[in-house]
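So, chain A:
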Amino acid sequence: MNIRVENLEFSYDDFRLEIGSLVFAGARVTSIVGPNGAGKSTFLKCAASVLAVPRRSLFVDGKDLTALRGRERAALVGYVPQEPSFTFNYTVLDFVLTGRAAFIPAFSSPAGTDVRLAEDALHYVGLPGRGRRPFLELSSGERRLVLIARALAQGPEVLLLDEPTSFLDPRHEVETMTLCRRLAEDKKKTVVVTLHNLEMAVRYSDAMVFMKGGKVVAAGAPGDILSESLLRDVYDLDMKIVECAGQKFFVK
Partner candidate 1 sequence: MSGSATKVRGWMVWAAFLLPVVLLLLSLNVGTYHIPLRDVWTTISRGISPAAGAAPSPYADILFRIRLPRLLLALFAGAALSVSGASLQSLFRNPLVFEFSLGISYGAAFGAALSLVFLGKGFPPQLAAFVLAVLAVLLVLVIAGKSASQIVPVLLSGVIVSALFQALLSLVEFFANPYALQSLIFWLMGSLANAVWGDLAVTLPIIVLGIAILILLRWRLNVLSLGEEEARALGVNVKWEKVLVIAVATLTTAAVTSVTGVINWIGLIVPHLVRMMVGPDNRKVIPLSAAFGASLLIVADDIARSAASFEIPIGILTSVVGIPFFIVLLRRSGKAWL
Partner candidate 2 sequence: MTGTCGKGPAGKWYNAPMTPARWFTFLALLAALAASAAPVSAGDPAQDQPAAAVTDSLGRRVVIPPRVRRIISLEPEITRIIVALGGGDRLVGLDFFLRYHDHLFPLLYPAGAGLPVVSNQGQDPNYELVLKLRPDVLFSSPSEFPSTETMQLKLRTPVAALASLGNFGRLLDEIETVGRLIGRVDRARELAEYFRNRIGSVRRALRDVPAGTGPRVYLAFWGSLLRTPVSYEPVDAAGGTNCAAGLLPSYLGAAGATVPVEQILRWDPEVILVQGNYLPAERTVTLQSILRDPRLASLKAVRAGRVHYTFGFWYWWDPALVLVETLYLARLLHPREFPAFDFEKEGNEIFRKFYGIDGAFTALAKILNCHEWVRN
């Protein structure tokens, strides 16, 4: 299920996001990279309907996202924020259960199927049996996985993850990105992640989108578009691309 962006415009304060035409391929991992303030998170929030966008600018599987009701939209798009909000220390399972919100009527509580879906999601991300623990007791890496599990419990076709690897140690970084790949390959989800870490992006993505100043500078498979001049344009920094042990590294 692909995502098609058509003349998306969003602005707040002085910042303006303008994307003319962009397609995210289905069942693939696409990473969005760029300097701070490029609009990566803003774009993701637009796609997640957290921010309001004009009509007919975002299409998932051909359907205009803005025209969909909450439930239909939730069946299509799931969002994993960078920081979870927490005021209350719910258990992990209760937290993941909230992902089922769109499918449970307002005056009802989760049914057995909802609970099972939540537990399956926890299992899939590698946290079986943690359901009863309070959320704040988990390490930050595990908390990220819980957030992903919540999105999975929602069962959408598209997963948007905002900086899923920030503040994680290398092992957890790899685990998270591997999970993203599994989601794309095994479950055929369309995964879009925003990343700072270029190495991770190149290694785990099928496609990359470079953004700067609210605009898309380049988009395509890493092999096709990656070049030192592109990096200089986007990051205003001289970088050398170095290959080592079959992976690309970026030396500043």
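Details
Going forward, contacts are C-beta pairs under 8 Å (C-beta built on N, C-alpha and C of every residue); 3 or more make two chains touch, one makes a residue touch a chain; residues count from 1.
How were these candidates chosen? In short, all candidates are chains of the complex that A comes from, given by their letters.
Nothing here was measured: the structure is a model prediction, and the numbers come from that model.
Note on this complex: chain A touches candidate 1; the remaining options among 1 or 2 do not touch it here. Those residues of chain A whose C-beta lies close enough to touch candidate 1 in the complex are 45, 48-50, 70-71, 73-74, 78-79, 81, 84-85, 87-91, 94, 97-99, 101-102, 104, 106-110, 132-134, 136-137, 154.
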